[in-house]
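Data first, discussion second: the structure below is written as structure tokens.
As you look at this complex, bear in mind that one protein chain is not there, while each of the others sits in place.
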Amino acid sequence: MSADIRIVDQAEMDLSAALTVVGFPGIGLVGSIAANFLISTLKLERIASIISPDFPPMAVLKDGRVSSPARIHAAPMVCGADGKCNQLAVVMSDFPPRTEVLYDLSEALLSWCLEKEVVEVMVLEGLIRPEAATDTQVHGAANNQQALDRLGQMGVKSMGEGILSGLSGLLSYLGEAKGLKVTCLLAETTKEYPDARSAAKLLEVLDPLVPQIKIDPKPLYRQAEVIEGQLKNSLKKHEESIADIAERSKIMYG
Amino acid sequence: MSADIRIVDQAEMDLSAALTVVGFPGIGLVGSIAANFLISTLKLERIASIISPDFPPMAVLKDGRVSSPARIHAAPMVCGADGKCNQLAVVMSDFPPRTEVLYDLSEALLSWCLEKEVVEVMVLEGLIRPEAATDTQVHGAANNQQALDRLGQMGVKSMGEGILSGLSGLLSYLGEAKGLKVTCLLAETTKEYPDARSAAKLLEVLDPLVPQIKIDPKPLYRQAEVIEGQLKNSLKKHEESIADIAERSKIMYG
Amino acid sequence: MSADIRIVDQAEMDLSAALTVVGFPGIGLVGSIAANFLISTLKLERIASIISPDFPPMAVLKDGRVSSPARIHAAPMVCGADGKCNQLAVVMSDFPPRTEVLYDLSEALLSWCLEKEVVEVMVLEGLIRPEAATDTQVHGAANNQQALDRLGQMGVKSMGEGILSGLSGLLSYLGEAKGLKVTCLLAETTKEYPDARSAAKLLEVLDPLVPQIKIDPKPLYRQAEVIEGQLKNSLKKHEESIADIAERSKIMYG
Amino acid sequence: MSADIRIVDQAEMDLSAALTVVGFPGIGLVGSIAANFLISTLKLERIASIISPDFPPMAVLKDGRVSSPARIHAAPMVCGADGKCNQLAVVMSDFPPRTEVLYDLSEALLSWCLEKEVVEVMVLEGLIRPEAATDTQVHGAANNQQALDRLGQMGVKSMGEGILSGLSGLLSYLGEAKGLKVTCLLAETTKEYPDARSAAKLLEVLDPLVPQIKIDPKPLYRQAEVIEGQLKNSLKKHEESIADIAERSKIMYG
Partner (left out) sequence: MSADIRIVDQAEMDLSAALTVVGFPGIGLVGSIAANFLISTLKLERIASIISPDFPPMAVLKDGRVSSPARIHAAPMVCGADGKCNQLAVVMSDFPPRTEVLYDLSEALLSWCLEKEVVEVMVLEGLIRPEAATDTQVHGAANNQQALDRLGQMGVKSMGEGILSGLSGLLSYLGEAKGLKVTCLLAETTKEYPDARSAAKLLEVLDPLVPQIKIDPKPLYRQAEVIEGQLKNSLKKHEESIADIAERSKIMYG
């Protein structure tokens, strides 16, 4: 159950005062949409590939150029609380990692952050909206009292009691054990659709931390549709292709 | 089948004369209710996280603050038989560990106890009540004749013959092999409900060992309901969330 | 498929001239009944625990005192062919080991025997009785011509051709590779019942090797019933308890 | 999930300026047909065996002579863009590798290429043709801007966005992390048939890079049929044989 995860640097960039945002495909694709928006709007450069035999056997194409399906993008920029950070890094993947991989992926990301001397990690995720709710709330949690207090000042509702499942849960408690500050922002959403509205809410909360963001809802909604379309389309092809390989090879082994 | 369990200290505390109580979610949630009661009533401080890739991928929230789903809480306090202990430590988890993990979890806990020079381990659990029984008996077992004799003096009925399943069984026989005194207290209960009455019986037995406990049944019953509600509610959300991750990722691997 | 088996000494005893008898729960519980009879009649002392994460997660209770579910008992005593042995050791378990564990369990037992300089190993087991048979025969096999000849002198029928399955097979051929003399005695029995009569036949054959045995059939039959009752009863409780743990924990992992 | 792949050299050949073409059995058998055509037309010599316990338990026969089911063939020859390469190597297998093996197979191939100082890797594969399409397009992708530009000059349509599944995806993004130039050529085809026409399209694209190729469609079509027949026939026998071994052995293990 131990996954082998490597993070391979592809560009040199000082990250010793970086705010690192993590957005993976989860409920409502909220984390993915927000992470993709940050990368394209702020023109972040791909600086590292996350590589593992436990990821699906595939590469991702952009203008015919290949990259690993999980990556880190970054750029120098004043950001973070009180502008204390000098770089913004965004960690993302084009596939939802298997639950068996989440622990080792979290450990690998946190070790990379420590090695680069990243200042703070912020995880963006969706959270299933209570049925009665009519508007989209953003909830917060942190592994550190100071970060928790700041969430309150930012007007984010504390999650209170409960359970944080998946990457946000693992990154925050494993980060605590490593002495790394991790904050989680979870926007209410629904399971079925890519939810650009919910991602926009997350980006609004991030706004004071990343002053360069200009949240123009229209491109965001368009981007949500594009991401949804790409994911559905390419994953369908990947699924067909992988099913074909599996079928061809299965009769050869006793 | 070998689980990787780490215990990470989060606060320095001398435990060289500690009584360590272990209460995990089991039959009737008896061990959990009793452990939670001790932690909140005696205001024990979280001193260590138990961390493993073999635990469920989740963190637990208290007032928005994140912690690992298995933990050790402690405080300096006169306790134990004849007041010979100077600290009380309570080991607990917010999830029932898988059977495959129990052996390595037991080994890790016992090694931590030896390293900290803990004096004695006391495991609290439930035991299925015989159908004919009308009142709640507490049974005892130990890996050491002296501890067994003391149980008798405390009015605890010896379990006699039989089998101790799960953590209580493993901690006691692996503790014997490591030279660590382990006593088990098992209160009769039923499978279906969180049984605060049964947990109260365990705490009554513990009373002479931990003089500071004031067992007020009302908050205990209320706490039992709260624990039950939290466990059911958050585990349901966790289950939904994990099922969603699993479903999203399963098509990506051949 | 590699099991991790440790044998932890709990009492110092010279075994450099020991006859080691192995009786595990198998067909008709014959090996278990005979081993338990030897331990209780000859008042053998528990000298070692056999410990493994691949054993069921449980401890065994005797008068409220906990022990590991697989153990070695021994005492100094003149025994063996021509009284050449000075100690008798009996290896037993309270559970039938999984087939995947048998190889490594055999290797661990034989290594322990070599380290203690044990003279000879004798495995007691049941063998399914041919349907036509009316009386209970004891068959023998060995990994050594001298041991085989002695079996003949003891009036034991050689098994001739065939296969020895499970512990008796593994201990004898792995013992040959390690240069350790292993003899197997297999009493005919049926699958369904604990067969005290069959165990008594094995003990009769052992009689010249262990002069102190007084085989009084009555306590043996009573003991067979007790062993059967204990096994059934405690295994049922263990099964319920383990099923409960498994059910509670299964929803937590993706 | 870690596969053990070894590449064993069987002939010494300088490959320090080699173009390495990879053609494995995939959709439409396109990669296999093209690779086999290159090997037989250009009379490439077998120079290395790819060996793994994770490959099917079989050898391949040619004129009664045995070889491993995955191999590398090569010969000195002027090839590559602008004739900058001095050797052509072709990597192929007679079986479709399992998806679990693809990552480690890719890593092993790339490490071998680096060790031999191979200049460039070119992966040939099929791609499911859109239903509306009437002619066979060849699409390209690369892990390097220079290689991507060259594809354009060769008249190959860039794949644009999307996912590259299987060997082509893994070789290209893992190659990027190792600093090795990898280009992928994917010819449109259908799942059901060995598609010689599609393979011929790939070879046409390769033509300027391997001037010695004379693509005579007739032997190619014939060869496609032969390859299909051999694969079907021998895989059927292999399947029968392996099923027989599996059936015979399954009852022997508990």
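Labels A, B, C and D are assigned to the chains in the order they are written; within every chain, residues are numbered from 1.
The definition used in the following text is that a residue touches a chain if its C-beta (ideal position, glycine included) is under 8 Å from a C-beta of that chain, and two chains touch if they have at least 3 such contacts.
Because the structure is predicted, anything quoted here is derived from the model rather than measured.
*Asks:* Of C:Gly23, C:Gly80, C:Gly166 or C:Pro194, which sits in contact with the chain we cannot see?
*Replies:* Touching the chain that is not displayed is residue C:Gly166.
*Asks:* Just name the one of C:Gly23, C:Pro57, C:Gly80 or C:Pro194 that touches the chain not displayed here.
*Replies:* Considering all chains, including the one not shown, the answer is C:Pro57.
*Asks:* Take the complete complex as the reference. Which residues in chain C touch the chain that isn't displayed?
*Replies:* On the chain C side, contact with the omitted chain comes from 1-2, 25-27, 56-58, 95-99, 102-104, 128, 140-145, 148, 151, 158-170, 172-174, 176-177, 182, 184, 191, 235, 238-239, 242-243, 245-246.
*Asks:* When the complex is taken as a whole, what residues of chain D touch the one chain not shown?
*Replies:* Missing-chain contacts on chain D: residues 4, 8, 10, 49, 51, 53-54, 57-69, 94, 230, 233-235, 237-238, 240-242, 244-246, 248-254.
As a working rule, only the chains that are shown with their structure count from here on.
*Asks:* For the sequence-identical pair chain A and chain B, determine the rotation angle of the Cα superposition and round it to the nearest 5 degrees.
*Replies:* Value: 70 degrees, nearest 5.
*Asks:* Regarding the chain A and chain D pair, does the interface count as same (over half of residue numbers shared) or different (under half shared)?
*Replies:* different
*Asks:* What's the distance between the Cα centroids of chain B and chain D, rounded to whole Å?
*Replies:* Spacing between the chain centres: roughly 57 Å.
*Asks:* When the centre of a chain is set as the mean of its C-alpha atoms, what distance in Å lies between chain A and chain D?
*Replies:* Computed value for the inter-centroid distance: 35 Å.
*Asks:* Going through chain B residue by residue, note those that touch at least 2 other chains and give them in order.
*Replies:* 57-58, 235, 238, 242, 245-246, 253-254, in rising order.
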